[in-house]
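For this depiction, one protein chain was excluded, whereas all remaining protein chains were kept in their positions.
Just so it is clear, A and B label the chains in written order, and each chain counts residues from 1 on its own.
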Amino acid sequence: MSSGTDFSRRNRRTATTAFVVVAGMVGLTFAFVPLYTLICQVTGLGGTPQVAERNETDVSTQEITVRFDANVDRSLPWDFAPNEASVTINLGAEYLTSYRSTNLSDEAVTGISTFNVTPLKAAQYFTKIECFCFTEQTLEPGQSVDMPVTFYIDPAILEDELANEVQTITLSYTFYRTLDDIPDEEPEIISEADQVITTAQVGSF
Amino acid sequence: MTRISAFFTGWVLTLVSASSAWAQEMPTPSFPVPWQLNLQTPASPVAERLVEFHNFLLVICTVISVIVLALLIWCAIRYNAKANPVPSKNTHNTLLEIVWTAIPVIVLVIIAVPSYRLLYYMDRVEDPGLTIKVIGNQWYWTYEFPDDDISFDSLPLPDDEIDIAAGQHRLLEVDTPLILPTDTDIRILFTATDVLHAWTIPAFGVKLDNVPGRTNETWTRITIPGKYYGQCSELCGIDHSYMPIVVHAVSPEEFEAWRADQLAANDNTPDDANRLAALIQE
Partner (left out) sequence: MSTTATHAHDDDHNHAPKGISRWLNSTNHKDIGTMYLVFSVVAALVGGGLSLLIRIELGEPGIQVFDVIGEMMGSEAKQFYNVTVTAHALLMVFFVVMPALIGGFGNWFVPMMIGAPDMAFPRMNNISFWLMPPALILLILSGVMGQGAGTGWTLYPPLSGLAGQPDMSVDFAILSLHLAGASSILGATNFITTILNMRAPGMTMHKAPLFVWATLITAVLLLLAMPVLAGALTMLLTDRNFGTAFFDPRGGGDPLLWQHLFWFFGHPEVYIMILPAFGIVSHIVSTFSRKPVFGYLGMAYAMASIGIVGFVVWAHHMYTVGMGVNYRAYFVAVTMAIAVPTGIKIFSWIATMWGGSISFKTPMMWAIGFIFLFTVGGVTGVVLANAGMDIAMHDTYYVVAHFHYVLSLGAIFAIFAGFYYWFDKMTGKVYPEWAGQLHFWTTFIGVNVLFFPQHFLGLAGMPRRYIDYPDIFAEWNMVSTWGAYLTMTSTVFFLIVTLIVMIAGRKSVANPWGDGATTLEWTVASPAPFHTFEDTPDFTGGNPAAHPAE
């Protein structure tokens, strides 16, 4: 009989190990959420630009064009656009541009933005110094603000055989209404979309 | 060729003002035929390479499948119980096992070389002279020419508005097609406003997801003028099957004419800032 209990003890140990593995995998899945963000930031996956404290690169004579792109989600009653469509700068040179947001509604609204740069392979050379990335912005009714972005393009891009042909980089932002700020009423049904919804919704807020 | 394109230029220019008529008369160089077996006729350098690479892969696939089938048939003939009543006990052959590991590796390397050449070719961007932005919505497309402030929606035509006699195709026509120049590098930016969509034109070898909150980029260069079709290629809800894509590829001169028309039309509408200011004051 002792071999029988031995058997069940061994079985229990194997099963416990299996359940620990399962728990570990669930844990890893949740750990992957911040890790994914980190991977994007470090490697430029999905076109995530780099962030630096200051610009330590040398200015090159080589020029590059940066285009500025802006999108607003329908739920956000804002006007949001770059103050200049594009700029041509030297590699390594720091540049300050800005986007303008205007709250078109009659109540305070909080927005949050996502952003990326394309071509995706240029992301690891696109470095932002000061930005409104992911910081929430609350605008009072009718308020307009300029949102500054300081950035430079790392001249190391010239040494990247896969990316050195890139002559134009697009920096794109999308503004959303923050999740906490979504009004209580039923969410707008997306299928009833209307291109000029930012203005059409003005009265309802 | 020049005669054809001259003819082409001629009639397109006369139609610029009546753009609804465009939909009916353009040639469709890449449209599939009944019982089509292979990819559509390519109309861009990328698509040409895709067709070439696919034909190469097709040969390899067919050869492998036929070899496996032939071996199975040979076993069935030579080693069926009647023909070979006493089975051999052979279960190992190191040389054979090395060979059938090594040969697939070699075949894969042979595939990988053109595959990577194609992949990096598609990824390499020259500096395009034209940028367009494709925005996916449930369930229509919005096209923007960001440098010119041109923006319009492209809505599907319902079945009862399709004129099949005039060469229109059910489920594929839109009210306002996208006009693009041929022989021009075009940068395409992709994004979406609600859920995932994927904008594709098979004849251009372009297919990329429109992801809300993110921009994607690719490029194309259309080699043949004509009318091209695509359909949304990422499940996006109820009307996923009903948001076609239509591109009219015209010569750069005709494109410029169209663009000038659009810009002139733009000047006649009050600009956005004034409109918004008026709304805020209300």
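In this section, a contact is a pair of C-beta atoms (placed from the backbone, for glycine too) under 8 Å apart; a residue touches a chain by one contact, two chains touch by 3 or more.
Just so it is clear, the structure is predicted and the values come from calculations on it, not from any experiment.
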{"item": "Candidate in contact with the missing chain, chosen from A:Leu120, A:Leu139, A:Ile153 or A:Leu171", "value": "A:Leu120"}
{"item": "Identified contact with the non-displayed chain, of B:Leu37, B:Ala165 or B:Ala264", "value": "B:Leu37"}
{"item": "Sites on chain B contacted by the missing partner chain, in the whole complex", "value": "31-40, 46-47, 49-50, 53-54, 57, 60-61, 64-65, 68-69, 71-72, 75-76, 79-81, 84-93, 96-97, 100-101, 104-105, 108, 111-112, 115-116, 118-123, 169-172, 190, 194-196, 198, 200, 202, 205-209, 211-214, 216, 229-242"}
{"item": "Residues in chain A touching the chain absent from view", "value": "7, 10-11, 14-15, 18-19, 21-26, 28-30, 32-33, 36-37, 40, 43-47, 73, 75, 112, 114, 120-121, 123, 134, 162, 174, 176-179, 182, 187, 189-190"}
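To be clear about the criterion, only the chains that are shown with their structure count from here on.
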{"item": "Chain B residues touching chain A - in the complex, by the definition given at the top", "value": "120, 123-128, 131, 133, 135, 137-139, 142, 146-147, 153, 187, 189, 191, 193-195, 212-217, 237-239, 272, 275-276, 279-280, 282"}
{"item": "Chain B contact footprint on chain A (complex, rising order)", "value": "46-47, 67, 69, 71, 73-74, 79, 85, 102, 104, 114, 116, 118-121, 142, 162, 165-168, 170, 172, 174, 176, 190-191, 193, 195, 199, 202"}
